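Below is one structure, written out as structure tokens, with a few remarks after it.
Of the protein chains in this complex, one is absent; all others appear in place.
Here is chain A:
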Amino acid sequence: MSAPVSSTATEALREDTPVEKPPRGTPWWANQRVGLLLLVVLLSALFGVLRPAFFNQQLVVFPLLRDIAMFTVVGLAQLCVLSIGHMNLAVGRMAAFSMMITGISYDLWHFTLYSGLLVGLVAGTAIGALAGWVIARTGVNSFVVTLALDFLLLGMIPLVYTSLTENAAFVTKPPGMRELRNFSLADVCIGNVCGSPAVPQLAIFAVIAMAVVGWIYARTRLGRELLMTGSSVRAAELSGIPTARRVIIAHAMSGCLAALAGFMLAVSTGSIKATIGEEFMLPSFLGPILGGTLLAGGFVSIWGTLLGTALTTVIRKGLDLLGVGLESLNIYLGLILLAALSTDRIRTLLSDRQAVASSSPPPPPKAAGSQEGER
């Protein structure tokens, strides 16, 4: 690495002032993900004590994990656009659109299960890229563009279904679909060792999605550039990042993951119909945001998305088992989420206070910096 900085310049630039202290590393108990994990474990234990049926592998744990897997993928779909500070309000409808294409491929073209999935993923990527292209091209807020796209698809999808099917659902089920729905890791054996019957095979899709998305954000140029774009579009543009292309790619990734989530839902409900993805939108935000992904862009957490999704899904399932009715279930869910988010805030404040107390000389370097900038 040959740099044109000579030692004289380096000498002049060296400062004898003490190192500017970064905010101290937050203690482990203030880590958002640790907090989430504890909450999930505690609540599961609580539900298990109140209703031992909560730990029934076949009737409760299996569908619970299947739901967590699916909503994690939904969360990841939102996370991709959140990383650049955008939103995708059409995340559910993109899933519906992709599954419509998949359904057509099964019904009319007699595709196999996985080639149908592939077609769906391509369709999802395409519709996401279209949204991204419109946003990058027009400069209109992603909120508005995806909202408009949502309405467009809301009108278009049922039209296609009514013209192609009789009961607004594709009836052709490619071979392997039913197995994929019911099989667990118990059906996967290496020699004599088989997996747990509580873990659905469908969860593998979520694991793959997490691994790929995680790798992109942690290890690749693309992921870093997405985060930089989310942090500051202007700085990114002026650092030579092709921001318009990054916007399109983020939305395309979102569309692709929405399609995957749609596929997982179609498999677990056993039918491809127009209403797929209707319940995706709110959970798509809940998972990432509970997990620490910033709404404003620039920071994502894949594990956090899994844990945030697990928390909401466990609460739902637990309350359901306790016999709480649907309406009051939402009230409780809201209350618990509010509590989860506030304890998070309280933890941050506590750790900040501790950090301030332990760094004894009071003048905070941050204040000095900001004042300097104002002048």
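Throughout what follows, contacts are C-beta pairs under 8 Å (C-beta built on N, C-alpha and C of every residue); 3 or more make two chains touch, one makes a residue touch a chain; residues count from 1.
We take it that contacts and distances are computed from a predicted model.
Asks: Name the absent chain as its UniProt record does, using one of the following: "Ribose transport system ATP-binding protein", "Methane/ammonia monooxygenase subunit C", "Cytochrome c1" or "HEAT repeat domain-containing protein".
Replies: Going by UniProt, the chain not displayed is called "Ribose transport system ATP-binding protein".
Asks: Can you say which of A:Ala12, A:Val49 or A:Leu326 touches the chain missing from this structure?
Replies: For the chain that is not drawn, the touching residue is A:Ala12.
Asks: Touch as defined at the start, partner being the missing chain; which of A:Leu113, A:Ala136, A:Ile241 or A:Val300 qualifies?
Replies: Of all options in A:Leu113, A:Ala136, A:Ile241 or A:Val300, contact with the hidden chain holds for A:Ile241.
Asks: Out of A:Val34, A:Ala198, A:Leu222 or A:Leu333, which is the one that touches the chain we can't see?
Replies: Residue touching the chain left out of view: A:Leu222.
Asks: Tell me where the left-out chain touches chain A, residue by residue.
Replies: Residues 1-6, 8-10, 12-15, 17-23, 216, 219-222, 224-225, 227-228, 231-232, 234-242, 298-299, 363, 365-366, 368-369, 371-375 of chain A touch the chain absent from view.
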